[in-house]
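Here it is, the structure in full.
Removed: one protein chain of the complex. Kept in place: all other protein chains.
And then subunit A:
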Amino acid sequence: MMQIKDSNGFRRVALALAMVMALASLPLGVANAGMVTTDRAIGQGQAAEARETIKGFMARDAVEEELTALGVDPAEAQARVGTLSDQEAVDLAQRIDEMPAGQGVGAIIGAGVFIFIVLLITDLLGFTHVFDFTDKGSANPT
């Protein structure tokens, strides 16, 4: 077995591998270097330069890693990210931390009595819709 002592060297190998993989996973319609991809033609891909393609690849990688850390199966994470354009992947990588995740009924708000009262009042005013019992006539079939 090869021992990895020099982490710098290891990084260089990893980067080279990443670039090879990036080129191997070029976006849509690139069957050949001379063709303009559909992504690029519709302004979704910035893949004109290899640098940008790699940016998209790295972004996909980052999002995949983040999803896996959040308990998503690695193959599933890859499939989710695989549908994104370079541009979408870059956008998503930048803001996945703060992105809301819809939960709906059953979501527990880590909140004290104060927040409870606030939401109760805002519910009654129609600003929010947290509690079902504040509904006025909702769910009545007509």
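Basically, contacts are C-beta pairs under 8 Å (C-beta built on N, C-alpha and C of every residue); 3 or more make two chains touch, one makes a residue touch a chain; residues count from 1.
The rule is simple: contacts and distances are computed from a predicted model.
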{"item": "Protein name as given in UniProt for the chain not displayed, \"PA2778 family cysteine peptidase\", \"(2Fe-2S)-binding protein\", \"Sulfurtransferase complex subunit TusC\" or \"ABC transporter permease\"", "value": "\"PA2778 family cysteine peptidase\""}
{"item": "Contacts of subunit A with the absent chain, listed as residue ranges", "value": "27-29, 31-44, 48, 67, 69-73, 76, 79-85, 88, 92, 96, 99-107, 109, 111, 115, 118-119, 121-122, 124-130, 133-134, 136-142"}
